[in-house]
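Inspection log for the structure reproduced underneath, given as C-alpha cells.
A single protein chain has been removed from this complex, and every other one stays in its place.
Coming up: chain A.
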Amino acid sequence: MSAPNCLRCLLRPSAGIPVSSLPRSTPFALVRAAPFTTTTANPRPKKEAQADGKPKNHTRAGKKLKLGKFKKEKVGDRGRPPLPGERKAYRKRITLSNDNAIPVPWLTDLGSADLANPANMARVMALPVELQDQLRASEAFKPTQCWGMFRKPAVLVRKETVDLANRMQNAVDKRQTLRLVVTGDKVTGKSMMVLQAMAHAYLNNWVVIHIPEAQELTTACTEYAPIPNTDPVQYMQPVYVLKLLQAIKRANENVLARTYTVNPHPELSQSVPPNTPLLALANAAKEPDAAWPVFQALWSELTTQGANRPPILLSVDGLAHIMKISDYRSPAFDLIHSHDLALVRLFADALGGAVQLPSGGAVIAATARNNAPRTPSMELALAQREAEQARAEAQANGLDPNAVEVPQKDPFFRGYDDRVEAVLRSVQVLRVRGVDKLEARALMEYWAASGMLRATVDEKTVTEKWTLAGSGVLGEMERAALLTMRI
C-alpha cells in the first residue's frame, strides 16, 4: 500500500480516488513530468473559439470594461507590413533622376580631362551614363545627397576639385602615389570631393577601389575570421570583401578585362593561369570563403611592378572609423586594432606610403564630421600636416613660416595611437571650405534652371543664401535654398 500522498512530487491526488485505483498499466515514471523544468509539461490546449469568434470561458456578457468606446473601428486592412530590411532599403535607396525636373539646356557631360581643366571652374557638369553606373556600383552616391531632385546627376566643379584632379594627374604622370586626406567642416562636400576624384579616375581608366563607409569595417557588423599563418594575427572580413570584389568587378569591368595576370596563383582553389584577364580572377570569388585570397591575388596582380598596369585609386569615406580600435574582439576577448583587419591594413599601408603602385595612382581618404568617433591622434596629425603645409606655403610666399604654429601632442593625454600617427605622418591634407560666390551662383543657376529654386538668381539672392550658409557651405546652401520649398 503506497502512501495516500505522493511524497516524491508532493502532489495531492484528488481526494476521491485512491492511488491504488490508478491504472497500473502505465509506469509512473513515464507519466511524470520532468522533475525540474520551467516549461509546462503539456502545452495548454488552444482555446476553442465559439461560432461567434469569442472564447467560451471567462467572459461575462454585458459587464465588460470597454475603453475607447467612441473610437472608430479600423477600416480595411493596411496591407502587408514591410518585410525585414525593406524599410532600410527604402531609406537607403538612391534615386539619380527626377522626371519632373526641367532638363537644363546648357549642361554638358564630363569628359576625361574636364575635371582637371581650370576653365571648367565654377561650372556645373553632368555625369555621363556609364560613369553613373560605375559610381553607383561602387556606392559613391549617398542617400543624403540631393541627386533625386534633378533630371540628371550633375556636379559643381570647384576650385578644390580642379586642384585635386590636377594633383592626381601629376602623380600619375610621375608614376607616384598621391596620398591625401580630404577634411573640412560638416556638409562642406568632402564625400562629393571623393566622388569627383572617383569620377576623374573612372573617366581616365583607372582602377578604383572604394570603401563607401569605413564604419562597416570596424563596427563589428560584418563577419571576421583570423587569417592563418599571420603574426601578429590579422583578420579577414570575407563577406564584406566578397561584396567589395563584386563592386570592383562591376565598376571596373572594362579596365580589368583589358589587364592580364602575370603571376600564377596556386593558392586559389580555381586555377588562374598567367595571362588571364583580371576580371576572370575577380570572378573566381563566388562565395565568402574564397573572397579574401582572391582579393589578395587581385591586389598583388594590380600592384605587380613591371607589368602594364592601370593607375589605381583607393578611396575611403569616414576615415576616423579605421583610425581607432575596432569593435571586434580577438579569441582572448581583447579589442582588435583596426589596422589588424587585413583590408583596413591594406588601405592604411597604402595611405602611409608603404605600397608602391606600379603606374602611380592615388589614395584618398575623406573624414566625416557627423558620424565620427573621437580619434585624437588623427585629429592631431591632420592639424599638424595642415600647419606644416601652411608653413611651406608661407615660406614660398616669402612670409615668416614661424608665424604658423604646429600643434603639439599633449604630454599628459593618454589616448594617442602610434600606429595612426605612423600612417598619417606624410599625407597631404586638402581642406574643403565653403564655395565662393561665383561657384555659388553657378550652382544656384543650375537649381533655378531645373525648376527647383523659384527665385531670380541675381547677386542679391546669391549673396543672401551664401551668407545664410556660413560663407557658402554647400550643404547649408542646399538647406537654405533647395530643400526649403517656397512656392
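We take it that a contact is a pair of C-beta atoms (placed from the backbone, for glycine too) under 8 Å apart; a residue touches a chain by one contact, two chains touch by 3 or more; residues count from 1.
Here is the rule we use: contacts and distances are computed from a predicted model.
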Q) According to its UniProt record, what is the protein name of the omitted chain, chosen from "Mitochondrial ribosomal protein", "DNA-directed DNA polymerase", "Exosome complex component RRP46" or "Vacuolar protein sorting-associated protein 21"? A) "Mitochondrial ribosomal protein"
Q. Of the residues A:A89, A:I102, A:V129 or A:A257, which one touches the chain left out of the display?
A. A:I102
Q.
Counting contacts across the full complex, list the positions on chain A that touch the omitted chain.
A. 75-76, 102, 411-412, 445, 447-460, 463
